[in-house]
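Note that one protein chain is taken out, while the other chains of the complex remain in position.
Every chain is named by a letter (A and B) in the order it is written, and numbering of its residues begins at 1.
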Amino acid sequence: MTQAPILPAPILSVEHLTTSFRAGSGWRAVIRDIGFQVHAGETVAIVGESGSGKSVTALSAMRLLPRDTARIQGRIALNGRDLLTLPEPQMRAIRGGEIGMIFQEPMTSLNPVFTIGNQLAEAIVLHSDKSWTEAEAEAVRLLERVRIPAAKSRLHEYPHKFSGGMRQRVMIAMALACRPKLLIADEPTTALDVTIQAEILALIRALQAEENMAVLFITHDMGVVAEVADRTVVMFRGDMVETGPTARIFASPEKPYTRALLAAIPRLGSMGDSPGPRRFPDVDAATGRITEGRALPPPDTTHAAPVVSVQNLSVRFDVPNGRVHAVENVSFDLHPGETLALVGESGCGKSTTGRAILRLQQATEDSIVINGRNIEDMHGAHLRDMRRHAQMIFQDPFASLNPRIPVGKAILEPILSHRVLPRDKARARVETLLHQVGLPPEVAGRYPHEFSGGQRQRISIARALALDPSFIVADEAVSALDVSVKAQVANLLMDLQAEHGLAYLFISHDMSVVERISHRVAVMYFGEIVEIGPRAEIFGNPQHPYTRRLIEAVPIPDPARRGTRPHVAQEQVRSPIRPLDYILPKREYRTVSPGHYVQTGGVFGT
Amino acid sequence: MNRIAQALVRRLAGMAIVLAIVATVVFLIVRVTPGDPAAVMLGSDATPEDIAQLREKLGLNAPLVVQYGQFLWGLLHGDLGQSIFLNQSVGQALLSRAEPTFFLTLFAILIATAIALPVGVLSAVKRGTLFDQIVVTVTMVAASVPSFWLGLVLIQIFAVQMGWFPASGYGGPDTPFGARLHHLILPAITLGVVNSALITRFTRAAMLDVLGDDYIRTARAKGAGEGRVVLKHALRNAMVPIITVIGLSVAMLVAGAVVTESVFGLPGVGNLVVSAVLRRDYPVIQGTLLAAAAIYVLINFIVDMLYVVADPRVKL
Partner (left out) sequence: MTLVPAALRPLLRNRAVVFGMIVLAIVVLAAIFAPLLAPYAPNRLSIVNKLKPPSAAHLFGTDEFGRDIFSRAIFAGRISLLVSLGVVALSTVLGLILGVLAGYFRRLDAPISRLIDAMMSFPDILLAIALVAALGPSVVTVIIALGITYAPRLARIVRGSTLVLREMPYIEAAITLGLPTWQVIGRHLLLNLASPILVQATFVFASAMLAEASLSFLGVGVSTDMPTWGTMLASGREYMSNAPWLMVFPGLAIVFSVLSLQLLGDGLRDLVDPRLSKEH
């Protein structure tokens, strides 16, 4: 487990691998001089941020890049056989036969118009002389091996009937159909919820042990690396920065980039007793020198009236075969200078809650008071006026700015529209706002496509601040960013809060970021808040079984603590659609300590 | 089963609404005529008595609402009205001219699909090659050629010069069926070729789209050969948009038939409507429009049903 066994010959050996893409008339190298080995029974992780070339490395090994636009040079050997010189028919026998591969997007990686039985059987028939009937029987066994309940009856179902986690299990079954020597897993859990990620990782580990298989694991998540990898290759912009045993990389990273990467990772449980948020460490990119983040004071909530007060918010939609209870009975207060994190997995209703508070989504029942004014029946000019106080930052930095409007104008527009300032003063205000989010004033004339994801998110923040709001909904505002950028933007949000006394509703699925940034945490499950309380209480003394499961499932970026975590329960598939006449039972909450409430009874496990 | 029945009823209700709007539009088209439709129809040398008589016959003296009610009431009973110049009801006029139009459209769509599907798929698979470039260029040019011009050119070459096919006409009821169909070959090629350009381009685009999908990479990753990847995994997924465009083409062929029939002198529905326009025979124009729209709605319905078969995610 801790040390790779020293074997005479590796399963996969990559030497001096350089892959180039056609660019105009020439070639542009996207990965340069990559070299590593993977032995039987061993897991090697390739880790890096977006654009590091980690996926290209994996696709090069499979020779899955388009031949007319990609050129692969160097040597990639499987059991000593050079794959790059192999004729295509023999390479086909390798793909799916000796190397299995799974991909990031389980939702789109299965062919939607064929049953999973058909797709599994195809993988078997392609590499053996089994008949179709035999292959289907084998497919059932494979589905059982990846722990899909009622495997036999589900064989003839189409992919859209399966959840994301279940589809990834099917993908794994397909990749392992012919007992390959090597499994390449390209971000296999990135698109999945954290509890499902834990299950999939456990499954891959178990199957690897059974077959003594070599695994090449591509990921951006250092937590996952710490969890699964014996050895690690760190990549940055197409270059191999550092490679070595995972434990050594984490304990004593040699290169500044690796140090910076490790410093930026949010680590669950790193907060100790500090009651308020704590900034992420600042890292000097050139030297890798780390300045520990300072703790921020908790806001004084005893005297101030809440900025936002939400009472019994419910959002329901009618669908053809029933009703979706997206949000049920959500209530909370939010004070100036305070961050309430709304956490939960996809589909739990946390985003809908945020959108309903800002009236981007019509609530079924609610009483929402912002700055002392009930917004329930607000329309037209009143509603627009309310919007000055409540703003939103969106998840996708590429979609949250209008591509046709220069960023300065985008920030200027609301100031002029609400007649907050005259035009000349408004321009000065735009410069101040850009300065506050760490951008020089001359960027105002540029268009969104000229900025990186992190910069765009800063611009979105500046735009949200333009009207000097008291309350901001940050809907997965840092989730789409690379880890180092994520830490910087989170720090910016904390600084702005300290400066302006902003109240944040921080919607996130990322427990480690939430732990850093929030004062209080509310855990949502199937549209309801199952537990709410001060951050230290929720993370230190979680009461609800779902809260515990959510925290336990987070990978810990520390190879030394691998395997110490309890096994996470099986994925539960439930439908959020209920009959039209369904009436939600009355929920009870128990007070654990002042401000810490937990739902009793309720949906979980019932 | 119950759910499917419900869904069917919903679909049919939607079709009924669309057809009701269609009927209303058709009714209104004639009423937007500047001046008295009866006077326009009869021309400048009509006497006031003739006009009054025609107004009576067309029911133009009743209030608009009543006229509309009568129009809809007639439609519900399958009554499309009475032609003014032909000694026939509109329904009879349409039916008696349906045969050449039906076979022309049928052959044209068969020709178009038979060319377009293989060429489009191959062009997508061989993207960027000389073959692909030729296909892209030829279909682009073909889509720019007016069908009547292509028809005239084909007549000149294959009927006048070569004498392989008749230049125009269709033959009467006593002409043998085979000989009548012989008259349709050139028109069907004309119409089919123009439409195959559209379907080819669409098939190519749909295939290229699908070939970039994640599950194609999955199929390659499990060692499937290119033939299997293209014919099994890609084509099956591309079929949904391709079915749509073929369905749309049938509707466009109906419009194309109007022009083609005129070029080849085929006594079909297209010819009927052109002569009706020249003679201001409004009931015939209305009837033809309604029939064409109804056929389109029906084809759309069939296409939707085919979706359900082609894509398991699509529910009725």
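To be clear about the criterion, a contact is a pair of C-beta atoms (placed from the backbone, for glycine too) under 8 Å apart; a residue touches a chain by one contact, two chains touch by 3 or more.
Model, not experiment: these values are computed from the prediction.
Asks: Considering the complete complex, which visible chains touch the unshown chain?
Replies: It touches the following shown chains in the full complex: A, B.
Asks: Consider the whole complex, including the chain that is not shown, and state which of A:G26, A:P89, A:G372 or A:P403 touches that chain.
Replies: A:P403
Asks: Which residue from A:T219, A:S460, A:S508 or A:Q543 sits in contact with the chain not drawn here?
Replies: Final answer for the missing-chain contact: A:S460.
Asks: Using the touch definition up top, pick the residue from B:L104, B:V254 or B:V303 that touches the left-out chain.
Replies: B:V254
Asks: Identify the residue among A:T243, A:T352 or A:Q391 that touches the chain left out of the display.
Replies: Hidden-chain contact among the options goes to A:Q391.
Asks: One chain is left out of this view; which of B:L110, B:V153, B:A179 or B:V314 touches it in the full complex?
Replies: The missing chain is touched by B:V153.
Asks: Kindly note down the residues of chain A that lie in touch with the hidden chain.
Replies: 358, 360, 383-388, 390-392, 394-396, 399-405, 413-414, 417-418, 447, 460, 463-464, 466-467
Asks: When the complex is taken as a whole, what residues of chain B touch the one chain not shown?
Replies: Within chain B, the residues touching the omitted chain are 14, 17-19, 21-22, 25-26, 29-30, 32-34, 40, 127-128, 136, 140-141, 143-149, 152-153, 155-156, 160, 205, 208, 251-252, 254-256, 258-259, 262, 273-274, 276-278, 280, 282, 285-286, 288-289, 292-293, 296-297, 300.
The rule is short, and it goes like this: only the chains that are shown with their structure count from here on.
Asks: Distance-wise, how many Å sit between the C-alpha centres of chain A and chain B, to the nearest whole number?
Replies: 50
Asks: Quick check: in the complex, which residue numbers of chain A touch chain B?
Replies: Interface residues on the chain A side: 62, 64, 68, 89, 92-97, 100-101, 103, 105, 108-114, 122-123, 126-127, 158, 160, 171, 174-175, 177, 321.
Asks: Under the touch definition given earlier, write down the residues of chain B that touch chain A in their complex.
Replies: 3, 128, 213-215, 217-225, 233, 236-237, 310-313
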